[in-house]
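Removed: one protein chain of the complex. Kept in place: all other protein chains.
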Amino acid sequence: MTALDTPVVVPARRATVRRAREGGLSGPLFVSGYVVLLLAFGVLPTLYAVYLAFTNVRGQFTGLNQFLRVIQDYRFWPAFGNILVYLVFWLLLIVVLTVGVAIVLRSRMPAPVSAALRFLYYIPGALAGVASVLVWLFMLDPSVSPVNWLLNSLGLTTFAEVLAPGHLSLIFALIAFWTGAGGWIVVMYGALNNIPQEVLEAARMDGAGPWRMALHIQIPMIRKWIVYMVILAFAAGTQLFVEPQLLQTASLGRVSPTWSPNQLAYSYAFQHGDFNGAAAISLVLLVIGLAGAGLLVTRSGLFKVDES
Amino acid sequence: MKRVVGLTLVSLVLLVLLVFFVLPALWLLLAPTKMAADLASESPLSFGSFANIGVAWQHLTSFQDGVLFVWLRNSAVYAVGALIVTLITSIPAGYALALTKFRGRKLLLTVTLIVMIMPSAALVLPVFLELNLVHLIGTAWSIILPFSFYPFGVYLVYIYFATSLPRELLSAARLDGATEWQIFTRIALPLATPVVGLVAFFSFVGNWNNFFLPYLVLPNSDGFPIQVGLNQLLSSTPSFNPVAGAGLNITSPELALAIIIAVLPVLVLFLFSQRTLVSGMLAGATKE
Partner (left out) sequence: MKSSQRRLVHALTAVFATGVLAGACASADPNAASETTAASFTPQPQDANAKITVWTDSTRLPSVQAYQKANPNVPMDIVTYDGSADGSTYLQTKVQLFDRTGSGWPDAVFASPTDVTWASQPTSPSAQAFAAPVDEGLVPADTLKNFATGSLAPCQYNGHTYCERNDIAQVVLWYNKSLLDQFGYQVPTTWEEYQALGDKVAKEHPGYLVGAIGDTNSHESYFWSAQCPAQQLTDAKTLRSDLRDPHCTKMSGLLDDLIKAGSVSKQGFFGQGFAKDYGSKVLMAYGPSWYGQYLFNSAFKTPAGQIAAAAPLKWQGESQTFTGNVGGGVWMVSSHSKNLKAAAALTTWLTTSDDNLKAAPTYPAYSPGAKAWLANPANKDYFAADVSGPFQQAANEVWTGWGNTKFSDATAWSSIVLPAVTAGRTLTETLPAWQSEIASEAKSVGYTVTTK
């Protein structure tokens, strides 16, 4: 796969490139299919949610009152507190370990070992959603768990003790990492492969060790991918729903049904029939997610076309 | 010396991670070989017998007259259908976002990102109302179309093209008189095989595993995909729902077997596509 090795780069023509309008009308045409889907399943629903958040069930305009109301809900702050702790664990795990592992696999492991490990790490990726929660129900129950010695040595002898409220954030972060990391390792590995060999060779000539190489060459060069992963991981983290929801129904109810904000929104919508309140909570989540993403995007220049 | 310590440490971390990732899966693989009671009483990683797998298989396939196969077929229809539409829409879109300039390009990227961050709980009601408006509720399209909207894929393609395809290549082709469509199909697409594979793979896996949308949108259990079916199995398992399970033989080993069956397509797919997925990304080795 080195189709691009034939050098076609013609720097002298840079000026003419600008004049060629880079694609003309084809751009809008190429994105049109996607734009239709985006409007139908992204933009319109979001606008409708915004409408809901600022009105009541009779369609009367309520200003910020829906927001004030949900913020005063006794479950609001605990849910956001839970998700905050969860996000810290989850982002730390996903960023440090996926990037770290990908670099190690790329530069310090023989190819067959690296391929085998990537596959093995990926296996849980197939077990997302319902399946992962079911498996972890067993993993965390000291009476059937293959790591019950580990749980016991931590002083946890019953399932109920494992599910103590203080442990839940970490547990969900572990489940999310278990299912999500493999896929990202694959993506990061691919991104690392994209770094030209000459760059690495040059650095090695300069006497850079594996650490310096990783910190000064490899990580900066896959920055776009890392930023992208963080944005998605952050957004997915704020939207945590399926795992606590299933663990709640299948774990003797030890997990609150409104453990995460998304669950709270769901409960508003479908248990209280209060779609307006649910939309308000979702918008709060959206604003938090946007603030995070906005910060990352502007800091990293993710949207820039001319990346070198 | 320092190198050796470093390498040992690194290997140790990889090993711990390996156990972390593989052990639960290994347990899952062994669970159907045992009887429900053995799961608690015998060593967690022991092997029961092949006969038990057969028993679990029989129980599982006789659950509601083999509804398991209906669920699997539904999942396949939804995931593959959505995959096709996703590829048709997201590959050109990502390409255009990365390599052409047009009004609203950044707006499109921004909006895509905003929508990706929007919590699904808020979107599901509007989506449901829309689908109802166009009379798609109860049809396979009510799942395929929302699944086909795959901003993640568009971003993957966008980043891939933005980082791996030299713009000069395109402008050279333009100067040689190639049409935009020719540039896309003859230059960009052949180079995009790896990212097409990546998008296809992630889209398929994501849709195969999606629980929330079908759970809410499908009115009829005949249309459930396997993930929603698993949830129904769970609520028919005495260990999780003591009152249920009269006359049903769904216990933990059957559940474990169902999970294995549910994830098998994804694992097989990964096994066969991993080479293309990763090695393919070696492309684009030339950058300025």
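The first chain written gets the first letter, and so on, giving A and B; residue counts start at 1 in each chain.
The rule is short, and it goes like this: a contact is a pair of C-beta atoms (placed from the backbone, for glycine too) under 8 Å apart; a residue touches a chain by one contact, two chains touch by 3 or more.
Small disclaimer: the values here were computed from a predicted structure and weren't measured.
J.: Tell me which of B:Leu12, B:Val80, B:Leu129 or B:Leu175 is the one touching the absent chain.
T.: Of all options in B:Leu12, B:Val80, B:Leu129 or B:Leu175, contact with the hidden chain holds for B:Leu129.
J.: Hey, which of A:Leu127, A:Met213 or A:Val255 is the one touching the hidden chain?
T.: From the options A:Leu127, A:Met213 or A:Val255, the contact with the absent chain belongs to A:Val255.
J.: Across the whole complex, list the residues on subunit A that are touched by the chain not included here.
T.: These residues of subunit A touch the chain that is not shown: 50, 54, 56-58, 60-69, 73-75, 138, 141-144, 158-161, 163-165, 248-250, 252-257, 267, 269-274, 276-277, 283, 287, 290-291, 294, 297-298, 301, 303-304.
J.: Of the residues in subunit B, which ones touch the absent chain?
T.: Answer for subunit B: residues 37, 39-41, 63-64, 67, 106-107, 109-110, 114, 125, 128-129, 132, 137-138, 215-216, 219-222, 231-232, 235-236, 238-248, 250 touch the chain left out.
Keep in mind that, in the parts below, only the chains that are shown with their structure count from here on.
J.: Which residues of subunit B touch subunit A in their complex?
T.: Listed in rising order, the residues are 6-7, 10, 13-14, 17-18, 20-28, 31, 39-40, 44-45, 85, 88-90, 92-93, 95-102, 104-106, 108-123, 125-127, 129-130, 145-146, 148-149, 151-152, 154-155, 159, 162-164, 166-172, 174-175, 180-181, 184, 190-191, 193-194, 198, 202, 205, 209-212, 227, 230-231, 234-235, 240, 252, 255-256, 259, 262-263, 266-267, 270-271, 274-275, 277-288.
J.: Considering only the defined contacts, which subunit A positions touch subunit B in the complex?
T.: 1-5, 7-11, 13-14, 16-17, 20-31, 33-38, 40-46, 48-49, 52, 97, 100-101, 104, 108, 115, 117-131, 134-136, 138-139, 143-148, 178, 181-183, 186-187, 189-191, 193-194, 196-197, 210, 224-225, 228, 231-232, 235, 238-239, 241-242, 246, 249-250, 261-262, 265-266, 269, 275, 278-279, 281-283, 285-286, 289-290, 293, 297, 303, 305-308
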